[in-house]
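Before I ask anything, here is the structure I am working with.
Just one protein chain is left out here, and the rest sit where they should.
Let's look at chain A:
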Amino acid sequence: MKAKPPASSPLWRSALLDAFRKLDPRSLLRNPVIFTTAVVAALASLLFVRDVLSGQAQLLFSAQVIAWLWFTVLFANFAEALAEGRGKAQAAALRSTRTQTQAKLLAGANTSTYSRVSAAELKVGQIVLVETGDLIPGDGEVIEGLAMVDESAITGESAPVLRESGGDRSAVTGGTRVLSDQIKVRITAAAGSSFLDRMIALVEGAARQKTPNELALNVLLAGMTLIFILACASIPSFARYAGGQVSTIVLIALFVTLIPTTIGALLSAIGIAGMNRLVRFNVLALSGRAVEAAGDVDTLLLDKTGTITLGNRQAAEFRPAPGVEARALAEAAQLASLADETPEGRSIVVLAKERYGLRAQDLASLQARFLAFSAQTRMSGVNLPDQEIRKGAVDAIEAYARAHPQGQAVPPQVREEVERIARAGGTPLAVARDGRVLGVVYLKDIVKGGIRERFAELRRMGIKTVMITGDNPLTAAAIAAEAGVDDFLAQAKPEDKLALIRAEQAQGKLVAMCGDGSNDAPALAQADVGVAMQTGTQAAREAGNMVDLDSDPTKLIEIVAIGKQLLITRGALTTFSVSNDVAKYFAILPAMFAALYPPLGALNIMGLHSPQSAILSATIFNALIILLLVPLALRGVRYRPAPAATLLARNLAVYGVGGLIAPFLGIKLIDLLLSASGLA
């Protein structure tokens, strides 16, 4: 599932084949514009046969126009097939894991005798035993035991993950392999509707439904097609009034070049490619609607830990008590932390070394005895032959000092310092030697590098970020300010999250969030874009409308960008397609009407060679532009976060004005080639 190399030649070849296969009317019918084109091309072909039989002139011209009409349809099919092809390759890899899995069906949760059945026969609620080396036969919940599971078939991540009953890591996915131990799994999805099945259907594009914006765009395109049917169908009568006539093939050429074939041809390819882009980011959107909603998101709810801050706190400063040297405090803190393997402990050792050049000493040579952290004492420390050092939460150390025979009261300055650190969003860690408080170590939440810039970017896109944390409001405010989020929710309980989402939605905003625990499920379901972590519970994965296979909450930001890119690509190509029509009119109308009113030749501003070459050039341009835009449709229009006005101005200039000018150049060029080659 990791990024695939760029489209290789077999992909092209199968897409070419599919382009012909998609000429099936039932498949064409899904796309009104291309279906109309195909109908018109078929009609023109019939007329051509009649003309051949009756020995009409101008057969070469008609044949060329008709050929290019069919190319237009084929190019459209090709674009779609190519987009689908990428997904198909991924689906094939996934499907291979599903073949012939055997399940060990248990009669009940407490028995250990099993019967072997095919995975396809499993029903929801049945319990299976999965032992070392077995493939997990279906999606389910671990109800007993724990195991290391290799989920690389789905996530592409080769490191095995732990799955155990209870808690947030209980979900297992069919098609993944147990590497050690054994678990009992209750099946939660019937064969055919499991995660893997859905995933296969999604990447293949088989389950693809048109998204709301795509539907609306289709309506608009169909409406425009109708307008051009009217505009073209009235021409023969107008021409008859003028005492002449317009040949059907020319009328057909005009019609097909005017209807929005460019966007019509690429519309579904854009949608499929958008989904695939997400898949390449290792995110599975369970509906296309969710991808679009991601572009519309107004508010992002982000968990503090892991998303905004690194998972752990780190020592940032030593704040000694009055009369204590900072160096002495650092030395004591370092000694107490030497055997402390927690990230906090290590960071103290490192900080002392960086600030005061204190080198870590060998515990054995010091004859030190390390006291590990315990929940009762809430302290850790070290006993040396000549001294004992303790570090821990401030109140714990205070209690220790009080109880120590040589204990001294905590100086008020230290208390003030503790208060100050808490207000700045840090965690104070007190250090005492032989009952005397030496000072505090300032442990700080470390905000991820570059995250502040990301939030500024989001703000420019008009997206509000809200940090969710279990910290107290003081700490939360400080971290929020440092990270640059717009708002925060402190001491958050799961129901607070849900309430916040509802409140935002009541204002008409769309909310995105990510979560993994079962208690996140209601909020995930309520959010417009709910990204569940693959490592999370089955409940969370069911509730969300996207699953992040890497379980990286920061990805929410990329998901939003991909959603926006999808919409922009559609809008840009629509605008381009419509603006193209101006030039096509200027190519075809003079060619069509100059016979009726010769002075109308003045409208041939491109100076095209002959009426026939003009019409043919417009038709060829109309077909080729589809092919030329396929890479753009698959890759997506470049998106850089910016305010809407800036984006619109830039895209209008590129695709609107560009779409106005490009066909003038393109048609002229094709006309030059045609007249030079003598084809028209």
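The criterion applied here is as follows: contacts are C-beta pairs under 8 Å (C-beta built on N, C-alpha and C of every residue); 3 or more make two chains touch, one makes a residue touch a chain; residues count from 1.
One rule holds for everything that comes next: contacts and distances are computed from a predicted model.
Q: Leaving aside the chains you can see, what is the UniProt protein name of the one that's missing? Options: "Alpha-D-ribose 1-methylphosphonate 5-phosphate C-P lyase", "3-oxoacid CoA-transferase subunit A", "NADH-quinone oxidoreductase" or "Potassium-transporting ATPase potassium-binding subunit".
A: "Potassium-transporting ATPase potassium-binding subunit"
Q: For the chain left out of this view, which of A:M461, A:L498, A:V630 or A:A662 touches it?
A: A:M461
Q: Based on the whole complex, identify which of A:G55, A:G449 or A:G508 touches the chain you can't see.
A: If we include the chain that is not displayed, A:G508 is the one touching it.
Q: Return the single residue from A:I397, A:I568 or A:L674 that touches the missing chain.
A: Among A:I397, A:I568 or A:L674, only A:I568 touches the chain that is not shown.
Q: Using the document's definition of touch, tell me which of A:I227, A:A372 or A:I661 contacts the absent chain.
A: Touching the chain that is not displayed is residue A:I227.
Q: Considering the whole complex, not just the chains shown, which residues of chain A touch the missing one?
A: These residues of chain A touch the chain that is not shown: 212-213, 215-217, 219-220, 222-224, 226-228, 230-235, 237-242, 258, 292, 295-296, 298, 459-464, 507-509, 563-565, 567-568, 570-572, 574-575, 578-579, 581-582, 585, 589, 593, 596-600, 602-603, 639, 643-645, 647-649, 651-652, 655-656.
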